[in-house]
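Yeah, one chain of the complex is gone here, protein chain that is, but the others are all in their spots.
The chains carry the letters A and B, assigned in the order they are written, with residues numbered from 1 in each.
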Amino acid sequence: MQTLTQRLANPTRFMALSARVLPWLAGLAVVLLAAGLVMALASPLDYQQGHAAKIMYVHVPTAWLSIMGYMLVAVSSFGLLVFRHPLADVSAKAAAPIGAAFTFICLVTGSLWGKPMWGAFWVWDPRLTSVLILFFLYLGLISLRSSIEDEALAGKLTAVLSIVGIVIVPVIKFSVDWNSLHQPASVMRLGAPTIHASLLWPLLVMAGGMMALFGALHLKGMRNEILRRRVKALRTVEVEASAGLARQPAE
Amino acid sequence: MSALSEVLRRDLVLAWREGGTVGVALGFYLIVVTMLPLGLGPDLKLLSRIAPGVLWVALLLAALLSLGRLFETDLEDGSLEVMATGPVPLEAVAAAKSLAHWLTTGLPLAVLAPILGLLLNLEPDAYAVLVATMLAGTPAISFIGAIGAALTVRTRRGGLLLALLMLPLFVPTLIFGISAIGAALTSSDAFGPSFLILSAISLASVALAPLAAAAALRLQLQ
Partner (left out) sequence: MRSGVGEALMKLIADMLSSVRGGRAVFSKLSFEVAGGEALLLTGPNGSGKTTLIRTIAGLLRPAAGQVRLEGGHPEHSLGEECHYVGHLNGVKSTLSVEENAKFWNRFLDGAHEAVETALATFGLSALRDIPAGYLSAGQKRRLGLARVLLARRPIWLLDEPTVSLDEASQAMVAGAVDAHVAAGGMVIAATHVPLGFGKSRELRLGGQAMAA
């Protein structure tokens, strides 16, 4: 008998399952994002910032997803190193660039929002600074993977790095907050701790849409990676066969 | 235990005989700190204000320079695979080698820093606290950096990659180092906590980083 995890771990089963789930997830993303945008545009204007504050509906969900994406990479990495789950490396590899893209959108929208609010695109706001360093961590994962030829080794080393990263991320966050707290210059902070319900609903719908989008992109990325690995395996067999190296198991 | 002190001793002897790496790191530190006033102009007030930050950032870069070689030679000449079959775990070997790196890089750079402080018109009160924060903080650089050295030991363009991987991880050390100096200069209460957190980060790195470095090294040997 196979456990559920083992059954899902089977790439063939994953391909069949994900093919069925993907259109629904992608559809859900489109519907939620469209609804969220309409709700966001209809929401009451901020009396200080006017329309500029509406960028929040894109900025805040991407900020959440930037850290969730990193956690997804770290959990997948843990699955690879500890359980040697065959899909874990595929998941970690697919999640990293998507997470980096969401982090980048978060940085760009945050900086666009900062311009009318602070008069400068970048004022070393502690939250944005933490996100910037998270972006560097993503770049590190992607570059380490791309600079090692042996793909299996690259996957495992990147997994070690992402686990080191997830351990240090809270310390980085803490240190950046500490830095702004103990700086003589007063730094304004983005976002309000209490948020009115008329602003919260559009935000939650947008966040749901962004999550569905992340999920759909991640599934698609994983499917692409599995197909790429199959093509590679077929080519290897072809090369071996033509070189007369097709091996039989030694008895 | 004798196996570990032997690894440490050998790394120190090699660093002494090969000489170059330590000298290059110190020279690099000197030149980076010299370039800054040349770029900013000799405004002594400005230099004095940014001196602690400049000295810390340049120290990170100089320490990175020599990290790349930490495991490279042992991997290339086969020492590492013999150590992997040795009587002590690879985690302990990684820790001994990180300690050797700190003794041959972190320590000399921290000792050189006050001399470079003269070039930047560092406030007289800041010298002692500068050296204290560097001595407390540089172990984290050597031990966390060892993870990066282990991850990139076989890669093309290892040095640049190492900087990209490791500099973000050095952010807490940098911030608490600078924060402690700033607090000491303004006689604020924040000096104690900053310095303690800086030391805690170093202690945690000494305890935990060798686990990750050894995991990476085992993968490199496969």
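Note that in this section a contact is a pair of C-beta atoms (placed from the backbone, for glycine too) under 8 Å apart; a residue touches a chain by one contact, two chains touch by 3 or more.
No experiment lies behind these values; they were computed from the predicted model shown.
Asker: Looking at B:13, B:40, B:118 or B:207, which residue reaches the missing chain?
Answerer: Counting the whole complex, the residue in contact with the absent chain is B:13.
Asker: Quick one: say which of A:19, A:82 or A:233 touches the chain that got left out.
Answerer: Checking each option in A:19, A:82 or A:233, the one touching the absent chain turns out to be A:233.
Asker: For the full complex, which residue in B:24, B:44, B:82 or B:111 touches the chain that was left out?
Answerer: B:82
Asker: Provide the residue numbers of chain A that touch the chain removed from this figure.
Answerer: Residues 150, 152, 232-233, 236, 240, 245, 247-251 of chain A touch the chain that is not shown.
Asker: Considering the whole complex, not just the chains shown, which residues of chain B touch the missing one?
Answerer: 2-3, 6-7, 10, 13-14, 17-18, 73, 76-79, 81-87, 221-222
Following the convention adopted for this analysis, only the chains that are shown with their structure count from here on.
Asker: Hey, which residues of chain A end up touching chain B in the complex?
Answerer: Result: residues 81, 133, 136-137, 139-140, 143-144, 147-148, 153, 156-157, 160-161, 163-165, 167-168, 171-172, 174-176, 178-179, 182 of chain A touch chain B.
Asker: For the complex, which residues does chain B have touching chain A?
Answerer: Counting only chain B, the residues touching chain A are 144, 147, 151-152, 154-157, 161, 164-165, 167-169, 171-172, 175-176, 179, 182-183, 188, 190, 194, 197, 201, 208, 212, 215-216, 219-220, 222.
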